[in-house]
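One chain of protein is taken out of this complex; the other chains stay put.
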Amino acid sequence: MSEGAFSNLAQLSAPFRRFGGSLLGRYLVLAAGLIAMMVLTVPEVRIPAGIWLHVILWLCLAYFAIETVVHLAHARRNNALARYLVSPSGFVDLLGIFPVPIALATGVAPESAWLFASLWVLKLAQNSPGFAQLGRVFVLEAKPLASVLVLFLIVLFLASALMHVVEREGQPVGFGTLPQSLWWAVVTLTTTGYGDVVPQTVVGHLIAALVMICGIATFGLWTGILATGFAAESRRRNFIQTWDVVSKVPFFQTLDPSAITDITHMLRRVEMPARVAVVRRGKVGDCMYFIADGEVEVDVKPTPVRLGSGTFFGELALLGDSIRTANVTTTKQTTLLILDLADFRKMMASHVELARAIEAEGKRRLGHNQQKREFENSPS
Amino acid sequence: MSEGAFSNLAQLSAPFRRFGGSLLGRYLVLAAGLIAMMVLTVPEVRIPAGIWLHVILWLCLAYFAIETVVHLAHARRNNALARYLVSPSGFVDLLGIFPVPIALATGVAPESAWLFASLWVLKLAQNSPGFAQLGRVFVLEAKPLASVLVLFLIVLFLASALMHVVEREGQPVGFGTLPQSLWWAVVTLTTTGYGDVVPQTVVGHLIAALVMICGIATFGLWTGILATGFAAESRRRNFIQTWDVVSKVPFFQTLDPSAITDITHMLRRVEMPARVAVVRRGKVGDCMYFIADGEVEVDVKPTPVRLGSGTFFGELALLGDSIRTANVTTTKQTTLLILDLADFRKMMASHVELARAIEAEGKRRLGHNQQKREFENSPS
Amino acid sequence: MSEGAFSNLAQLSAPFRRFGGSLLGRYLVLAAGLIAMMVLTVPEVRIPAGIWLHVILWLCLAYFAIETVVHLAHARRNNALARYLVSPSGFVDLLGIFPVPIALATGVAPESAWLFASLWVLKLAQNSPGFAQLGRVFVLEAKPLASVLVLFLIVLFLASALMHVVEREGQPVGFGTLPQSLWWAVVTLTTTGYGDVVPQTVVGHLIAALVMICGIATFGLWTGILATGFAAESRRRNFIQTWDVVSKVPFFQTLDPSAITDITHMLRRVEMPARVAVVRRGKVGDCMYFIADGEVEVDVKPTPVRLGSGTFFGELALLGDSIRTANVTTTKQTTLLILDLADFRKMMASHVELARAIEAEGKRRLGHNQQKREFENSPS
Partner (left out) sequence: MSEGAFSNLAQLSAPFRRFGGSLLGRYLVLAAGLIAMMVLTVPEVRIPAGIWLHVILWLCLAYFAIETVVHLAHARRNNALARYLVSPSGFVDLLGIFPVPIALATGVAPESAWLFASLWVLKLAQNSPGFAQLGRVFVLEAKPLASVLVLFLIVLFLASALMHVVEREGQPVGFGTLPQSLWWAVVTLTTTGYGDVVPQTVVGHLIAALVMICGIATFGLWTGILATGFAAESRRRNFIQTWDVVSKVPFFQTLDPSAITDITHMLRRVEMPARVAVVRRGKVGDCMYFIADGEVEVDVKPTPVRLGSGTFFGELALLGDSIRTANVTTTKQTTLLILDLADFRKMMASHVELARAIEAEGKRRLGHNQQKREFENSPS
């Protein structure tokens, strides 16, 4: 495939993105494909509706194929073709296209071949930024998690060997061989408890009770480790995401690095699409906002005010009587930094120059409001 | 319905609130209604007791209808009628009244129509302030929770497709179609394990074991994320609730904002109804109390002392030998700020002026007590 | 019963305590009683061994009766009889004695009457100091836990009403009435999953899948709340327990309150019985110990050294090459305060006067050891 062919496809991608490339459109295609694939395995539905199901499935496959070509063209333009092909995202794209046609070509029955379409579910992971975070938790806590797994395996093996000895006489079907006994142990230790194999002897009941309690203990350890790891990773990630933005807000640039670090820990970064109400008049306010990037509109009378990057709003409710005095709406995609009341107090106490700047602006706005209010209330 | 009608209803609401509007009364009505509705579906009970069940149900419906009208009148008086109608609380009120009569009017059998009364259970949520808190945890941790959900869906889909391939020969009823296989996967991945469908082949057992272990891992992550989010939200909420109160206690108003922030983090706000024993003589004391609002009675001899807003008590046990020297009881609805021993030590060390004030008051009271005790012990 | 009778019984209590009042003895009696009571319900064992089982049960009952009398006498001597009788401990004591004889007297069959002996299991809670701590966690987090419970109830009710509508046609036994449907919902929402009632329709499967996922979410919230509450309570409790002891160690009494608070947060209090090896020569040391109360023996050559209350040991491994140079054993019941390496470093850096005292003592001991070692190595 020549470079020219790629360029042509890249030109195709613009309208494609406009219609079908939106995230919602993508999820709808994905859902349609997966449901059609599921329904195809049900004979009662497949026989009357077969042709339509195949049309949907082929359309979805085509969609994902075009999407992959767009991704390839994009990667080619950025000289990242090789990196894309070995990346998880590239692998998922290819897994979405090739298995089904290859299976059909090698003569697999359609209802079986289309089962490979279940790999499309992996596309859900492509838009989830949180996966890297979850992965890091597993890496950070790898050693204790491995220890819990080893504990799990030890209990599993010893319990199944014991149960095999105790129960094989009475239940040759359930505990007659060690692999069968191991199946029982997994089902019990994970507290799933199908009930297809259940110990019958008194000793068997005692061992099973111990296994269940071990299952809960193991599970508790596992959860405890993940909770600890997640809390650490969450703090770290929040800092890194916020730091990028804080260091670009002019309001904070006069601070020394120590103070910026301090304040970064207090702020939380939030992305908001256009036309979202950030603050509503009359609600109780418990935070203020800094605009890192974008713009908001404050609907004060007589003419609304627009605030751009580097400004802040919502401080009046924290300085005064805690009721929001105006609606604030984003006008475009906006990155906000949120400062909670608790941290606002801390910041006002420890960073005098910021406190003064915020209070001065707050008073200016309040005076402004009151003048206007008096003006409005005066007989017209 | 005219404004006048509303006013009349609003006048009705005072006695209504006195009798049935108490929280306990409401819960009793709710419980009676839900139980009657449940029992109505049991033919053995419905046939002999039918008329009484209907009486109870109609009375409950009437109670909720009156309650809704009271809410409407209250909202009307505060010019918040529109806001009430679109609020969750208003929606729940309307869901409690209309579905049952509408269903009966359209000819649904009574036992089925009254099933809509199960929506009354939503009224439990109207008095739970903690719901907003739980909701915030989900919002704060939306991204990682979504990632876990995606992980869950991926495991679900791939496992059910694999199991369908492996087990459909042997068990056409349980794994013959993908939706059936998906049902097995959900039951297994959540570790519910009904046991209605269980894999039979060796490969099926291996896949199922992996799914169960994935289920525990997913669940651990989920719990870890919620625990992290809840801890952060809990700190934040406690600060905000306490700050409101601390800044109004005269004892703390001499402090600079930094010190108030400091102390707010140490205090915990608690609401107590009237006639509750806060402190009992002879118990070991590990905290002191500031009265933010309300009044308590200290039963010192010969005449009990009453302490009002802005005062404190319980400091003697922290300064001296840790045994409470008097009973303290609230005389009306009281808001207390609790300071634990650990934080008391910290406060005494870092805020010298507060430490002096508390110690001076403590000595004064102690001297007072001893004088009185000597007086009582002297021959009379 | 006269005061004299009580005194006589109180005199009985000394030998009673010596033999049977030890904690281990008590647990053995409890275990014997509970096992005998269990076995009494098994006809195959009851018929041949009946008389012996009754002997064991009556002996246990007698033991608990004597124990209760001892408790009563003890409470009487301390003028706390009324308080004991209404305390949980007193209630458990009385529940252990009276129900069985009363049931036997009213003509209940022995195998049924002795079932009340299962109340003896409550005696396990009498010696568990951790119960108060767990209780406090539930009190502290009462509001969010209540919200989770309300969430649980709402899902439960709505799910069972829906399932009743969807499945009652096909499965009149499992979902024919709302209470039956509720039973299914509880079993599913707690992820217990007996499998006695399982939805059969497609819509039923979808609702059930949602209920299971809600079950996991609810459970995760519940655990997260308890983890948060327990972490807070654990910090608080550790401080209070340690503070009592730290403030009595002479070594720390020269410090100002702020420093004591600081150090209390670093130390962890541990109780050790006599003749326990605290430190073993040759092991890697990662903490030092302060003796709050009691005595230890350090086996340095030629004569072991005894260290009493207020002294410290184990600092050499933290100052030097991290290998313990001697065995240290308790000679009697000893309360130790443990300082971890991390906190040792922090303390050495922030409390210069303590650092100097510890280092000086460390050097003195090290010089002492080396002199002795040289002495031992010199030709004798």
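Structure notes:
Labels for the chains are A, B and C, by order of writing; each one numbers its residues from 1.
The rule is short, and it goes like this: contacts are C-beta pairs under 8 Å (C-beta built on N, C-alpha and C of every residue); 3 or more make two chains touch, one makes a residue touch a chain.
The model shown is predicted, which means the values in this text are computed figures rather than measured ones.
When the full complex is taken into account, the listed residue touching the unshown chain is A:148, out of A:148, A:249, A:326 or A:347.
Contact with the undisplayed chain is limited, among B:33, B:130, B:144 or B:195, to B:195. From the set C:222, C:251 or C:290, the residue in touch with the chain omitted from the display is C:222, counting the whole complex. Of the candidate positions C:259, C:341 or C:366, contact with the hidden chain is made by C:341. One chain of the complex is left out; on subunit A, the residues touching it are 143-144, 146-148, 150-151, 153-154, 157-158, 160-161, 164-165, 176-179, 182, 188, 191-195, 198, 202, 205, 208-209, 212-213, 215-217, 219-221, 223-225, 227-228, 231, 235-236, 239-240, 243, 256-261, 264-265. Remark: the residues of subunit B touching the chain excluded from display are 191-195, 223-224, 227. Mapped onto subunit C, the interface with the missing chain covers residues 34, 37-43, 112, 115, 118-119, 121-122, 124-125, 128-131, 133-134, 137, 152, 179, 183, 186-187, 190-196, 219, 222-223, 225-231, 234, 286, 322, 340-342, 345-346, 348-350.
Simple rule for what comes next: only the chains that are shown with their structure count from here on.
Although subunit B and subunit C carry the same sequence, what matters here is overlap: shared residue numbers make up under half of all numbers found at their interface.
Distance between chain centres (mean CA atoms), subunit B to subunit C: 28 Å.
Between subunit A and subunit C the centroid-to-centroid distance comes to 39 Å (mean Cα coordinates, whole Å). Across the assembly, subunit A contributes 191-195, 223, 227 as residues in contact with two or more other chains.
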